[in-house]
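Can you read through this structure? Questions will come right after.
Note that this complex is displayed minus one protein chain, with the remaining chains in position.
Order of writing sets the chain letters: A, B and C. Residues in each chain are counted from 1.
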Amino acid sequence: MIRVAIIGASGYTGAESIEILLRHPAAKPVYLTALPEECGPLAEVFGQFKGRCDLHIEPLDFNKLAELADVVLCCLPHKVSMGFVPRLLDTGLKVIDFSADYRLKDVAVYEKFYEVKHTDKRNLPHAAFGLPELFREQIKTAKLVANPGCYPTGAALAIAPLLKNGLVETKSVIVNAVTGVSGAGRNPSSVFHFPNMNENFFAYGIGSHRHMPEIEQIAGQIANTDVNILFQPHVGPFNRGILSTVYCEPQRELGSDELLKLYRNFYHSEHFVRVLDRAPAVKDVAGTNYCHVYATVAKGKVICLSAIDNLVKGASGQAIQNMNIIFGLDETLGLK
Amino acid sequence: MIRVAIIGASGYTGAESIEILLRHPAAKPVYLTALPEECGPLAEVFGQFKGRCDLHIEPLDFNKLAELADVVLCCLPHKVSMGFVPRLLDTGLKVIDFSADYRLKDVAVYEKFYEVKHTDKRNLPHAAFGLPELFREQIKTAKLVANPGCYPTGAALAIAPLLKNGLVETKSVIVNAVTGVSGAGRNPSSVFHFPNMNENFFAYGIGSHRHMPEIEQIAGQIANTDVNILFQPHVGPFNRGILSTVYCEPQRELGSDELLKLYRNFYHSEHFVRVLDRAPAVKDVAGTNYCHVYATVAKGKVICLSAIDNLVKGASGQAIQNMNIIFGLDETLGLK
Amino acid sequence: MIRVAIIGASGYTGAESIEILLRHPAAKPVYLTALPEECGPLAEVFGQFKGRCDLHIEPLDFNKLAELADVVLCCLPHKVSMGFVPRLLDTGLKVIDFSADYRLKDVAVYEKFYEVKHTDKRNLPHAAFGLPELFREQIKTAKLVANPGCYPTGAALAIAPLLKNGLVETKSVIVNAVTGVSGAGRNPSSVFHFPNMNENFFAYGIGSHRHMPEIEQIAGQIANTDVNILFQPHVGPFNRGILSTVYCEPQRELGSDELLKLYRNFYHSEHFVRVLDRAPAVKDVAGTNYCHVYATVAKGKVICLSAIDNLVKGASGQAIQNMNIIFGLDETLGLK
Partner (left out) sequence: MIRVAIIGASGYTGAESIEILLRHPAAKPVYLTALPEECGPLAEVFGQFKGRCDLHIEPLDFNKLAELADVVLCCLPHKVSMGFVPRLLDTGLKVIDFSADYRLKDVAVYEKFYEVKHTDKRNLPHAAFGLPELFREQIKTAKLVANPGCYPTGAALAIAPLLKNGLVETKSVIVNAVTGVSGAGRNPSSVFHFPNMNENFFAYGIGSHRHMPEIEQIAGQIANTDVNILFQPHVGPFNRGILSTVYCEPQRELGSDELLKLYRNFYHSEHFVRVLDRAPAVKDVAGTNYCHVYATVAKGKVICLSAIDNLVKGASGQAIQNMNIIFGLDETLGLK
């Protein structure tokens, strides 16, 4: 039984990780930590665990952590995480980090978008990028996995087959994405106050969202050349899910059937990516680790779409998938 | 043209009052105030007024107020309002107060439920209770109107015909009510954060909600005897509306047809109260100043139901209705 | 591995049963049937099963059923079910029936509320009522289990401790309940069309809902005397969950602490019923088989509340709980 610690367990990704681990046949949560003011019995912090998990969320104690756990899911915020990860690794534990701190290989890009000095350049180069469908080999042997952002996961899985096969222009990819509100985290704010967000829909972070360089980095690795991506996020009045609608310019004439066949081949052996023969819907992947993708040609452009659950395939589910890989388990264990 | 000032214009009832006044043929908003940190162009505080109203929300200046306005809608919170109302009245303006500070005639009850000394016992006795369908005569000549709470409005209109006619036991009235989230105000909080409130439903304030004594006070005035009411509020994932489901013990055998006839007679000349021949729905009154009511007999009990918009008939619409009455206008002017 | 057939697999309770069985360690879905026009690959009928279950929904073939399955979850509608159950039992399979056809022991009451002759009086007396927390012993040896209605499950678990201990008047129990829209089933209709139901809230079935006699039957068995219950359902704009707010008259003076202690004792050994020290919320039980209950005293009345997921503890989860009992498994297996 793999013993899992969750650092930063009081947020949505912490809670989702616990949900998954409670039904995992080969892993279990053993140690939950958060800031002192967010500690207490888990079932009081998240009412849905009443009777299902007796753990308490406690302030982090590195000795206790080292003793109790085999692996750490580090659910701390961007910028905070890199202050903890070195000490987590020093305990000898494997670490799966949910923040952006170990995702961007180019420190300058990180420092520009996150407006802070990177303080752990020692471990950064050794972090595997935890998107198994594209980087499985590196994950297998990693001690530190940078779990991808939710938007980059959806976008990358939508466009990977096109970029890998050099079928589209790399200079003008547009990723238009919509997330549910859980993507904004658990801290209340005016904009996500129910009476404001309900019956609302809007774009944000125009031209400047922090997931843009992450998407470009993945895309560049797949395409083996620089890819210029305009990423435009939106938020809608639902809890979970991301729908990505990607627009590309084809390099040559492409038919819709040919495209779908290419997608099916590309994801042939991937359990969690399913190529549909119609446009995907957020509801069909909500609560699961699946990514539904679809691609077609319209008006001379390629449109590809993907749907994921931002908290599962976009965060906690993918982290458990990475954990399964690191520990040599069946990659799908405990996931649905 | 009646010139209307709104004190506390940065909350939902302030905004709803402005919405109504913008289409009122005989009144207009002229002066909006709030705490300094909530001031600014109205269209920046509430995006829906862009191009529709050029006023700014400013810090309150009593001289400016006295000069610009004929009447004040005082949308301050409970306990805060009674610190301002005396000075507002001293300017010679009519005041319609949205808080609970002038609703409860028994100071001891107020002080128990609001846990604060009442600081304006001078004006309290002269405040008319602003529920026109039941207390229209007092409103006509009032300088200060205590605009009723949203729950008391819905509950009182549902049971008034029964209590007025002495048809039900006054010792065991149960008011089970459900409100939309705008009733909780504009300040963000964990419980009303979209991902928590969406897909949720719960009861709160069991046996202790501050609207309970207000409902009992109105009921007692209608029944001309003490009425014991158990009021149980709930909140559901929608923006606007209150549905009240009231359970009473009949004093004598009553038929459903007889009941409905009695309701129709009671509200015969009331424009804003409509007796349906089916159960009311929140959507049918949303955005309007109407109250839909229905009553029937089931399993030996009387069930009566009412639906209102908590921000309109439950707050700002009713305030404008009161304003129309005070100024001798057609009571329905500017209201829909 | 218990092999499970689902008859009527194209509705919400069918889909939810499949969801649960896919993560059940000792049971699996093997045969799914529906009306011919609703047949096809499961993943096309319900998009969320893409890649997760390869079964097809087929027209019912009794021979195939007998060969493939050990137990039948019969998810057919009221009145239809009793036309199939006798033949299902004749195959020798255990049957857990989701309809009302085998719940009401008094045929006359059934025939009044469902307005149809009961056509299977042979099996009716042998059906166990599948609410394990109250009738576990009968379920253990049953060949036919009548899975309770969603409302009766929530209401019965809320009031059972009171009735069992004779603490409240049996003549005036009021059950005010609110359901999410999935309770209305999968067939589209004007009233549940998204633009109508969203931002809406209303009561229905006043004094006449079919779950009323079912609640009274259970209550009578617990109390060992006739119990008169006024059941008033409402529907709100959310997918899953039922909140029941029950009002009773105490037989003697009761304190809130005493009440809660009594509830805790009553449910001491029940895994799926959790007594809270605050009012329950639908979100905390959504997706789980748990029932959260709370009780207190207010204004001389007892208020008790329960929250369940109408599709899980109110239908498919409870059916799997019953299946586990029948087959001598740990009652909680596969459930969360």
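Keep in mind that, in the parts below, a contact is a pair of C-beta atoms (placed from the backbone, for glycine too) under 8 Å apart; a residue touches a chain by one contact, two chains touch by 3 or more.
Computed from a predicted structure; not experimentally measured.
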{"item": "Of A:A66, A:V109 or A:V297, the residue in touch with the unshown chain", "value": "A:V297"}
{"item": "Contact residue for the chain not shown (choose from C:K112, C:H193 or C:K261)", "value": "C:H193"}
{"item": "Contact with the hidden chain (one of A:T91, A:Q138 or A:T245)", "value": "A:T245"}
{"item": "Footprint left on subunit B by the chain that the document does not show", "value": "22-23, 25, 47-48, 50-52, 199, 271-272, 274, 276, 281, 283-288, 290, 292, 336"}
{"item": "Touch residues of subunit A, complete complex, unshown partner", "value": "172, 174, 176, 178, 180, 196, 198-204, 206-208, 212, 228-230, 232, 234, 236-241, 243, 245, 247, 249, 279-283, 286, 296-301, 303, 305, 307"}
{"item": "Missing-chain contacts mapped onto subunit C", "value": "12, 180-182, 186-190, 192-195, 197-199, 237-239"}
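Rule of thumb we're sticking to: only the chains that are shown with their structure count from here on.
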{"item": "Maximum inter-chain contact count - chain pair", "value": "B-C"}
{"item": "Central chain (by mean CA position)", "value": "C"}
{"item": "Gap in Å, rounded to a whole number, between the CA centres of subunit B and subunit A", "value": "46"}
{"item": "Where subunit A and subunit C are represented by their mean Cα positions, the distance between them in whole Å", "value": "36"}
{"item": "Distance between the centres, which are taken as Cα means, of subunit C and subunit B, whole angstrom", "value": "39"}
{"item": "Numbers and ranges of subunit B residues touching at least 2 other chains", "value": "180, 198-199, 237-239"}
